[in-house]
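The complex is shown incomplete by one protein chain, all other protein chains being positioned as in the whole.
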Amino acid sequence: MRVSLTVNGQRREDDIEPRTLLVHYLREVAGLTGTHVGCETSLCGACTVLMNGRAVKSCTTLAVQAEGAEITTVEGLARDGKFHPVQEGFWEEHGLQCGYCTPGMIMMATDLLSRNPDPSEAEIRAALEGNLCRCTGYQHIVNAVRYAANKMRAAKGA
Amino acid sequence: MPVIPKFVGERIKRREDPRLVSGTGTYVDDVKLVGMVSAMILRSPYPHAKIISIDVGKARAADGVVAVLTGEDLRGKIGSVPCVAPAERVPFHPVLALGKVRFVGEPVAVVVASNPYKAQDALDLLDVDYDPLDAVVDPEKAFDKDAPVIHEEFGTNLCMRSEVPNPQVDEAMRKADKVIKFRLVNQRLAPAPMEPRGVVAQWHPGLKQLTLWSSTQIPHLLRSQLAEMLKLGENHIRVIAPEVGGGFGCKLNVYPEEALVAYLAMTLNRPVKWIERRRENLAATTHGRDQITYLEVAAKKDGEVLGVKASFVCDMGAYLHLLTPAIPGFSGLMMTGCYKIPALAFEQKFAFTNKMSTDAYRGAGRPEAAYIAERVMDMVASEFGLDPADVRRKNFIPKEAFPAPTAGGLVYDSGDYNLALDKALAMVEYKKMRAEQEAARKQGRLIGIGISSYVEICGIGPSALLPPKLKGGGWESATVRIEPDSKVTVLTGISPHGQGQETTFAQLVADAFGIDIDDVVVVHGDTAQVQYGIGTFGSRGTTVGGPALMLTVQKLQDKMKKIASTMMEVPPDQLIFTERTIAMASDPSRSIPLQQVVDAAYGYKMPIPGVEPGLEEKTFYEPSACTFPFGTHVAVVEVDPETGVVKFLKYVAVDDCGKIISPLLVDGQVHGGIAQGIAQALYEEVVYDENGQLVTASLMDYAVPKADMLPHFDCANTITPSPVNMLGVKGVGEAGTIGSTPCAVNAVLDALKPFGIRHLDMPLKPEKIWNALRNAKKA
Partner (left out) sequence: MFPAPFEYHRAGSVKEALSMLRQFGDDAKLLAGGHSLVPMMKMRLATPAHLIDIGSVRELSGIREEGGKIVIGAATTHAQVETSDLVRRKLGLLAECAALIGDVQVRNRGTLGGSLAHADPAADYPAAVLALDGEVSLESESGARTVKADDFFIDLMTTAAQPGEIVTAVRFTPPAPAAGYAYLKHRQPASGFALVGIAALVTLDGKGNFQSVRVGVTGLCAKAFRAKAVESALAGKGRDAIAQAAAHVTDGADALSDIHASSEFRSELARVYTRRALEQALARAKS
């Protein structure tokens, strides 16, 4: 069936099987392989994307449920060739090692900072409940999110 | 021209990251080829059963299906999944089960279809008739007379028995004030990297060339094994390890799916992709640990440990994977830890069970050893009412004793165990915490302080230490090429998958040639580009790969100095590399731009006697010995006496990995290691029920820790260079995992000490603690 939605600011219309998961739509149809699959039980969060500005697990959402929605993936965060502050934070603070969970982490952190511009360490850890990382022990991820929060607040203040 | 900074030892952002934070890295599942089809595997739901029949008719007829194969279709076509480690009994390990299944998750059939949805549809149409058999689940019962036999041809479930006897141990037992006996379990764990395994294979029929992308830590070793399994020349196989989303040892292996997908691509003559699902990953990717140890410890009242005797039962699982029977050996040899325990004897029995194979998992044998050593120290302290820190000091190998031979027959390279312990105790404010603990106990609060001083073996090492059947050795390789535009390409035989050597190696090379880090590209993980290498495991990337790189750099430097020497008329030994120039050490104003030397080497318009054109060198570096990183971790925890929930109040880690090239990355490695070690201590456990069914079959039941299940880690280093290699590095990939598990366990048990609770097996889940407290209160 036909779905139409906006992905990273670009309107798309595609014919898909109704059973297509949003993550498979993004990866296989839209060709955006930055969004990963790490489990099938909606737990690891590697597939996290923004749907109408809110973090969702694209492995637990059918593409047809995204009809008319605005989807943002990790590929859509940078502006004018410059990283989003969250991406920059992950780079700056060594918030990743193997990188597999990273796109999901970044999208989740982006959602968090849009709601809470100055989260505490505990708030960051709680917000990352739905994103597993096996490499970092999370500490540098916490630092990365804080870096981004400071940067974004400074940019707003300026 | 701006001054080029020095990079080694600095906080350098990783060069891997821009592609990874922007979603433009290429993992196996991101590989897309024209005409590619999807493979999906039907796996055994039974731990042990005869296969009566497999009806593939409906599946073959299903929409989009390209092929359906069973074990019988592959008989004689693909060799055994390899085990290169020595064992008395090595069973044939088929790619798809033949006649019998031996663990839940064993591959039984494969479906190839136009996409994974259709492959799953067809998979559901396969009909297998099984005749279930009794299963061997408990490795300690595997040798019982009435135990079902997993591999009939052996008539026993004993894979191997090994023994390291030592008559001095009996002497130690006689001299001891007390012989402390106890049993420890290092439970079975799932490595669970965030990227499950995956394979893409493409066959080029004209060239008779196979290209295989695999999420692996060992592209070259995999190539060698595939060549054997598929009866293809190694020069007809190209293995690519693209971005690899974590490995932790489980991708230091050769899996049925790698050979199977290659075979499918070759026979179907089209590209085939197989991507492991998480449930498959938990069932059919190698597990770690799973050792039971019975200990007898000879100790004096003052805390001195005179000898240790151990008996191990090690669970191999149903088949032997690449190194399965080699892992427990490290547990035995490293069991005396940082201590000058003079006598060690141990026996190990290796059992076949109806479970997934065990193999390397972050630390691979050493976490088990450190767990034993550090529980021993606490047991001794507890037995004689001594402070656990003092018992460690009493038994430490003193820093004057290095290089230090051990009871396990190893020689530790360098160390200063007191230094790390003192630093960690100072960071945690040990005395103050002990006083707070005492005060808290009076209020009924259960606070515990746990110490773990660990040492581990890394950078393995001289090739003779590796299994004779392994195609490679303990060496590592590097090629360094200065391109005609002075940019540097490094080809390394290690295969990093998160460790960050694209950064650390670039730091080393940039400093060596006086160039910018951006001028260096590090290539790895492609057997068509890179000379044979061994791969990344055992914290060897920088420890063995680093010296290989630097020896190569030196060869190039020598050659360039020779060229510069003729151009500058200065003896080569008076030249140095600095700021994109080659300069006279005593007078840097006398210099020549690096580019001119490169031009001379490539242009070769003025032949230089004794110097070939071009700028490329290669080294195969064989390490002379292993390295032994060490450190002390201290944790302070509070146990909720009502629910058994453990909360960290502090976590301090002092790690000594020798010289540090990239401090930010060292911290990252330590953090991740601690997380996995704490996970073993408190959360994770692969559970098979009494019938052999896998209970922790998804992440809904296997508790990989989340951000709020782990504390903030307070990390520091001491730096004791290794004399073994020119970089003075020891390795850091596994240190955190090895130090943290006993640290957390000792802390929890220290909290429970007032109740007379001597030991609890991991994971220390709330229920276990609650139960122990309840029983103690009853008693």
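Going in written order, the chains are labelled A and B, and every chain counts its residues from 1.
Heads up, the rule we're going with is that contacts are C-beta pairs under 8 Å (C-beta built on N, C-alpha and C of every residue); 3 or more make two chains touch, one makes a residue touch a chain.
Remember, it's a predicted structure, so these values are computed and weren't measured experimentally.
Engineer: In the intact complex, which of the depicted chains does the undisplayed chain touch?
Structural biologist: Result: the unshown chain touches A, B.
Engineer: Please pick, from A:5, A:71, A:86 or A:108, the residue that touches the omitted chain in the full complex.
Structural biologist: If we include the chain that is not displayed, A:108 is the one touching it.
Engineer: Which candidate, A:37, A:71 or A:98, sits in contact with the chain we can't see?
Structural biologist: Only one of A:37, A:71 or A:98 touches the chain omitted from view, namely A:37.
Engineer: Among A:45, A:89 or A:137, choose the residue that contacts the chain missing from this document, as touch is defined above.
Structural biologist: That would be A:45, which touches the missing chain.
Engineer: Which subunit A residues touch the hidden chain?
Structural biologist: Residues 1, 17-19, 21, 37, 40-43, 45, 48, 51, 54-57, 59-62, 64-65, 67, 108, 111-112, 127, 129-131 of subunit A touch the chain that is not shown.
Engineer: Please output the residues of subunit B touching the missing chain, sorted low to high.
Structural biologist: 116-117, 119-121, 124, 277, 642-643, 645, 683, 687, 695-696, 699-706, 709, 765-767, 770-771
Keep in mind that, in the parts below, only the chains that are shown with their structure count from here on.
Engineer: Would you kindly tell me how far, in whole Å, the mean C-alpha position of subunit B lies from that of subunit A?
Structural biologist: Distance between chain centres: 29 Å.
Engineer: Which residues of subunit A touch subunit B in their complex?
Structural biologist: Touching subunit B from subunit A are residues 17, 19-20, 27-28, 32-41, 43-44, 46, 73-75, 77-78, 83, 87, 90-92, 94, 96-103, 106, 121-122, 124-126, 128-129, 131-142.
Engineer: Spell out the part of subunit B that touches subunit A in their complex, as residue ranges.
Structural biologist: Where subunit B meets subunit A, its residues are 13-14, 16-18, 20-27, 29-30, 115, 117, 192-196, 243-246, 248, 275, 277-279, 497-500, 664-665, 667-668, 671-676, 698-700, 704, 706-708, 710, 712-713, 736.
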